[in-house]
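Sharing a structure, written as structure tokens. Questions coming.
A single protein chain has been omitted; all remaining protein chains appear in their positions.
On to chain A.
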């Protein structure tokens, strides 16, 4: 049977030689000038031997060998490499899948080697001529070749590594070479791809575009525009076509994967659209300035705030926005004289690809004004509160001083007396001893008193001589210790005993503590944070629920600052950690807590008082003039609405000045106070009684006419006249003059007119002899 041989070499002389030689030996020889032709032939032809020249212009011999071996049919074919560059380049038979490599030398010798290999293969099939390159002894390395090969290798490396896909095509579009990047993009295996037409990789929808691209200007480099990429196998690519020039030239195709980039751009565009909407709808003014401080963008809120149209805003110099902390206040020069205060928050952003600053400005002008008003109002209130508190404090101090003096007085006197006696009895040792011991007793009493005073952080008053109240400095402090552990309780107990002047009760858990607070008088709670049925926070919550105001000091474990601050937020007055429990810290903490609660109470009382002062007259307990005016206005409006009239009576104490002159101002105050009581007793539920002036009063009587008013006021006049006023062992009577006016809503009257009429009536009452109702 004839053996089939395929020889692939670009040198026509070699081809002819081999053809002649092997035909003579009875082979069927097929020739191929280069790789593509060979591949085409091999589609249908299966030779027994293939001779491949390593150095060929299109598909390299190396690649060709690999492609050949990939084909199933050609797996066992005897593949011999003919290389002209054995001296300069290493050949790895294994890598190539070749069976032998023969150096191209003199034809005769080369032919001999070929026959040798074939015979050997017949004898022992699939035996490789490893390591030995036949005929190598006849060749010697050539420098130029070596350099060229080096350069070739260098470029091959580059092509392997770059991320762009590179295709080498014949002038009619058949693929000679594809680098790994290109192969990763196409939907074909290399084996199929090499030799096929490059347009085959694109889907039918792109064929038209490809054709247009290829045919437009054969010798010029062309590319498809970047914003309209071509779809390839699920990717988006751009195509660059570079003709290599020359006759029968090749073309290089560069493929760039822009899939991700496109998606990314789309995403950015969407984001930018969303961002733009957000910015424009935003109620805060937004100014975007570039790195030089030039305004790039402003939203509608910004044009409003700065009172500038966009045209006069964008492009102007805003400035490099600086911030201290979380935000900064700046003054915006708005329209004309108007200066707005804005809270500016700056963030770095990317604007059109460059670094920029986004300043978000919130108009806080109104807020600032309100804050200032509030601050002034607060200051006023605080000043007033302070005045009231100081007054109370002063009273307390005076009382304490009084108490102290009282308490010390006795032992001090005794002490001095004893000293005198001691001096006198210098001759009587027995008496001396007695006096000395008495001195000691007195001294100790004084010392104790002083100690108590210095320890006073809590006071209660007790009545003294039936008139005033003094501080009870012997008051014991009732402390409730809530402690689960016996050992801990004992140590606390030890400390507190040293303090003295206190009664200690104990509860073992939260439930027990709450019971104790509800039943026994407790001035202070010392609470262990970790309890059997909960922790400090639970306890504070329960106290809060039950509205118990007793001050609480919590004892926590080591280093638990966070818990401590939470406890204080929950209402605890102070905290102590176990490792710093000693007499000083405990007593300081207790003092502190009691101070706080006292202050709390003081402030609470002061506030209440002040609220009252706003509408009440302190001395008489009646409403004050201001309140009267407001009330009258309201009542008159009501009359207009409902049509049922009212009456007002103006009253004036007769000869009030005389009382002050005769008995003094305290008597006058006493009288006014009494009158207040009488008026309150006399008035109906619906009447409003007010102190109008020094000794003037006014009553609003709703649903009352002139007649009814007269009758009521007459009754009052009698009550006042018959009331016995007592002051310091003196007794006297008072009378009152009253003037009434009515308002039925029919006449279109104003408030001052009504008052004038009442006043006029009062005047008449006075003139006509006093102690009467007009």
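Just so it is clear, a residue touches a chain if its C-beta (ideal position, glycine included) is under 8 Å from a C-beta of that chain, and two chains touch if they have at least 3 such contacts; residues count from 1.
The rule is short, and it goes like this: contacts and distances are computed from a predicted model.
Trainee: Could you check which of "Branched-chain amino acid ABC transporter permease", "Circadian clock protein KaiB", "Ribose transport system ATP-binding protein" or "Glycine--tRNA ligase beta subunit" matches the UniProt name for the chain that's left out?
Mentor: Going by its UniProt entry, the chain not pictured is "Circadian clock protein KaiB".
Trainee: Quick one: which of A:38, A:118, A:213 or A:344 touches the chain that's been left out?
Mentor: A:344
Trainee: Looking at A:236, A:330 or A:616, which makes contact with the chain not pictured?
Mentor: A:330
Trainee: Out of A:207, A:274 or A:317, which is the one that touches the chain we can't see?
Mentor: Of all options in A:207, A:274 or A:317, contact with the hidden chain holds for A:317.
Trainee: Mind pulling the chain A residues that touch the left-out chain?
Mentor: 292-293, 306, 308, 316-325, 328-333, 339, 342, 344, 346
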